[in-house]
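First the structure, then my questions, so here it is.
Only a single protein chain was left out; the remaining protein chains are all shown in position.
Entry: chain A
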């Protein structure tokens, strides 16, 4: 019953008036911004990050987490009503949008809200029971283990986010290099600053993510022809009993798949949605209807989405290694607010950790209360024409960048990465691994240097330590399997049908 007492301790922190307000504010603003076309969770978090600077630490973390799952949920809503995901709710576009076409938007949104709640609740329990023991294990990790974990993370992210592993790895490495720009902490040498004083402290995180995920995304949308939403404004929200009964089993399956996949390196909401969808297609009683607007097609993926969004906090908070781009951004946000996520976070700041866990469940409740009855008002966001919307988003990107350091020069950096992100998009390179590399680059360098210092320059140290050796073994296995798979597909160039999910991810990343 240790967990229960810890959770009640957490609730006592999360239920103070201030923290409740921060949680509610985070969820509301996150949902609102997440609804806007062209802004996914990454852009939303970086846009709203400056808002948390002046808050107390626990409030700031609670609000950031609220922004994250609010944005995730808002993204789901825009996928269902507009078929406009931002690489985070691709699966919701399939059945959710079909339901909208059939005039069942309200039912789809209720299903998504309800399943998210179920998924979030289960994942919060998983988070509370798994993170503390895992952090005990992580206390044994030294620099070699951290290096190996980072490499494994790079490889897994490359596997899931882009069509080709090589593209993903390349983006991770570019990210690492960008993360090294600025003053070297060990020697004080200025690296890659190309003579610009504004780069002495490194590339601003907000500039990079708003450029790559905000500005590039807006321009991407501008290039497409826009279509009006088939959503007709009137929605019937509450399901009848037979419909309601169909939500539950699928949501439970989705929660299990999401909780598990949220834990793995490279995992997270996107891959969890695909897994849940595949599971439903195989095991659901109504599997024949999936793909044509079935409730299960929405429920499973929404639960998995929300569950994975929460369990992906586990590697971040117990080991200190983010497993995907959004968590990397979260880690940077934690550090900006004065908390270093890692094995010592739970013991050093139990009030923060348990308060955050408890607030995640409260935020979940907020999302349901806020969204299920009020969702029709949220949808008025879609009435704003894109012509009015995108210059406003540009302006908020500018203000967001500016307010970090009150410096106009930082906006040049944002514009630069906007153009770069657009070029990457045209070259079909996904910027999400770049973000992960950017955050993990300095960590990798520090641990690499330390490991080499301890081993007097011998690479054998990475294999001699059992944990890092095992992780590197997994890395080598994945690599060998990829090369082998590459040979197989070249022999059979026509056999592409079995690769559906990854092809879809690639299509959405484009």
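The rule is short, and it goes like this: a residue touches a chain if its C-beta (ideal position, glycine included) is under 8 Å from a C-beta of that chain, and two chains touch if they have at least 3 such contacts; residues count from 1.
Everything below uses one rule, namely that contacts and distances are computed from a predicted model.
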Study note, to complete from the structure: In UniProt, out of "Tripartite tricarboxylate transporter TctB family protein", "Iron complex transport system ATP-binding protein", "2-oxoglutarate ferredoxin oxidoreductase subunit alpha" or "Cytochrome c-type biogenesis protein CcmE", the chain dropped from the view is recorded as "Tripartite tricarboxylate transporter TctB family protein"
**Study point:** Option touching the unshown chain, where A:77, A:176, A:256 or A:432 are the choices
**Key:** A:176
Exercise for review: From the listed residues A:15, A:125, A:336 or A:452, report the one that touches the chain absent from this view.
Suggested key: A:452
Point to revise | Footprint left on chain A by the chain that the document does not show | key: 166-167, 169-170, 173-174, 176-177, 180, 184, 186-187, 189, 191-192, 215, 218-219, 222-223, 386-388, 390-392, 394-395, 398-399, 402-403, 406, 408-409, 411-412, 414-415, 418-419, 422-423, 426-429, 441, 444-445, 448-449, 452-453, 455-459, 490
